[in-house]
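The complex is shown incomplete by one protein chain, all other protein chains being positioned as in the whole.
Chains: A and B, in written order; residue numbering restarts at 1 for each.
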Amino acid sequence: MLQQLINAIVFGSVLTLFSLGLSLAWGTLDVLNLAHGAVFVFAGFITYELTKDSTMSFVPTLIVASLAAGAVTLALELVAFRRIRLHFPARRQAELSMLVVSVGAATVIGEVVSHQTSEAAFSPPASAFSIHRYSLGGSVGITNIQILIVVAAIIVAVALDQGIRRTRYGRAIRALAYDPTTTQLLGVNVGAVAAATMFLAGALAGLAGVMLAIYLGGEEVATGQDYLLTAFAILIVGGVGSIRGAIVSAYLIALAETAVVAYGPSQWRDGVAFLLILVMLLVRPQGLFARRRFQRA
Amino acid sequence: MARWALAPLALIAGLAIAACGSSSGSSESGGSKEASSGTIPVTFVADQTGLVSYVGEKVIAGMKLAVEEINSSGELGKRKIVLSIANSNSDTATATTQMAAAVKSNAVAVFGPALSAEALATAPLAQRAKVVDIGTLSEDTGFLPIGNYIYRLTCSQLRYDPLIVEHVAKLGLKSTKIVYASDNPTLSEETTEHMVPELEKAGVKVQGTVGVPSTTTEFSSLATKLESGNPESIGLMVVGAANPDLITALRHSGYKGVIWGEQSATAGALVPAGELANGFFYAVDYTESLPYESSKKFTELFKQKHPKEIPYGYDANGYDAMKAFAKAVSLEGSGPVTRESVLKGMQKEAASGGFEGASGKTIFVGPEHRDIAVPGVLVEWKDGAEHIVKLGTPGLEQQQ
Partner (left out) sequence: MSAAPLLEVRDASVRFGGVHALRGAELSVSTGSLCGLIGPNGSGKSTLVNVISRLTKLTGGALLMDGDEIDSLSADRARAAGIARTFQTVRLLPSMDVLANVMLGGATHFAQRSVAVNWLWPPRRANANRTARQAALVALERVGMAAHAHARPQALPYGQQRRVEIARALASRPRLLLLDEPTAGMSHHEREEVGDLLMELRREGLTQVLVEHDLAMIHRVCDHAHALNFGRVIASGSTQEVAADPGVREAYLGHGSSGERAQDSERAQESGPPESPAKVSQ
């Protein structure tokens, strides 16, 4: 029971790390970046490449792979999303185009990774990060990578939440999400803020990708897509664009899925996420933590 | 395109790949529409791309290896096998189109694709055209009854269940729990209808079976569930990355018992789990260190051709399917090869005790002797390689 609670908290942290970048991009720039999962796997792949033949230690690997993931997403922003935004002033049209572009990007990134890995699952060698398990009495225990994931999720969640609320960059992001034109007239270089935001979103996916590559045992291109589906549920349940909503619903969904696996028919695990989406759309379509601007539509 | 593709994406990409496939499909036939007496044209409708491309590529490699060996050794006299590859893109409709083209061509035999749906859809075309179809990999029970021209060479897990059950019992393991891919009908059925009763019969208590969707990647809660009740062993009837992921999750959550699995753990699938996967055992058609002469020959040929790769069962299957065909041709003498002579050759081959292939002594089993069975081997994964635990006997499941 206690062990399953720990499992749920770790899983919730995994989902939080994965979803926050997606939520940030969607909530502020209306980019539903379906390449987020591929970028996440890409970071895991970079980790694998950096560590398989060398003795590069964990922290530099984490930094390099996260930056690489950020750079890929930034490139997507500069090459595609920015142009689309300029080309289609109407939000809805731009959203659809960006969706399609991100599917294409997911394919390309996925193909590159699966080609490089011959479509096999990959994982950094044990030398990259040696995993220890700490017993908490009886059969209950937690590993160091699990602790790291939980701590990282808490740090990222708090930093992002506070950053968005309290820093000038955060205010600019919130203003941009609400009204890009006025924001630009107020002197905010919206292009730079959008680029910084997409970079941050990608780097967050990267951070999750690195930790998961070590934690899971084997990552493959499909892994990113599986998390993407759960992340949609998180965004819808939490309220699109709400950082706090995403965090709360990530842990809620983790708890629900863990309960199903632990005490119910585990093959219905994926069903939980979709059931929650459905219930949420019927009962409270704006999500748990809706933001004002989505009530206008 | 791999499994992770979203539906619309798969559609778009599928169209693109189908287009590529049709243009490159017959590039290796050398355009020999009329089979001269010196050539033996055959077509392999292969999963070159798509869902099971990782299988298709290996089967093709093995088959090409056999063609090269057969053509250069002169075992068919001056006649040469000319292999055409048609890409099914792991898609039933494409496979059907490609098979229809293959049976209309001058091919004297066809080799079918790997997925059950593809195999079931394409076999009737071969049967109607009266051309021998050697199916690769499809385990479906409805496949062979399609007709007398339908043969199959497949690495059937069913065949090896006895090997695993026997080993679990031999290790003195009193109990087990099995986790299976709930969205994979073959593995689900195999678990509940075969493994569970056979294990129970051998005196191993099955404490429970747990279905899990193939899309799962985070297994810590499942690991905790599996460990409860302290089963002495845990069986994994799952595919792909779920093998290393489950082993990792089980070991990291402190599980000390034995973990065993099924053949999808082969071909390096366990590498990501590192040394945590040591001791994991499963049964396969072929492994690099098989002691049989014919196996050693295949391994050597493969290593010459692909010095950096390790040969696995799929390579061996492709090789063996072609070897079975060549043996049938040679049994029919040195005259021109026709579709009818291939069938007769296959029947002779079945009656005369099969052939020696990459997997060892291979025989024809089943009610009409059209199920081509390799001996199989139980292997244990240790430090990045498969080690032989026990050699199987061809047609083992027939004796049970």
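One rule holds in what follows: contacts are C-beta pairs under 8 Å (C-beta built on N, C-alpha and C of every residue); 3 or more make two chains touch, one makes a residue touch a chain.
All values derive from a computational prediction rather than experimental measurement.
Counting contacts over the entire complex, the absent chain touches A.
Residue A:A192 is the one among A:M1, A:L96, A:A192 or A:L278 that touches the chain missing from this view. For subunit A, the list of residues touching the undisplayed chain reads 89-91, 167-169, 171-172, 174-175, 178-190, 192-193, 196, 291-293, 296-297.
Heads up, the rule we're going with is that only the chains that are shown with their structure count from here on.
Measuring from the averaged C-alpha position of subunit A to that of subunit B gives a distance of 37 Å.
Note for the complex: subunit B touches subunit A at residues 1-6, 8-9, 13, 53-54, 182-183, 210-213, 215-218, 220-222, 224-225, 227, 240-241, 243-249, 252-254, 267-269, 271-276. Within the complex, the subunit A residues that touch subunit B are 3-4, 7-8, 10-11, 14, 34, 37, 103, 106-107, 110, 114, 118-123, 125-126, 131, 133, 135, 139, 141, 143, 145-146, 212, 216-227, 229, 257-258, 261-262, 265-267, 269-270.
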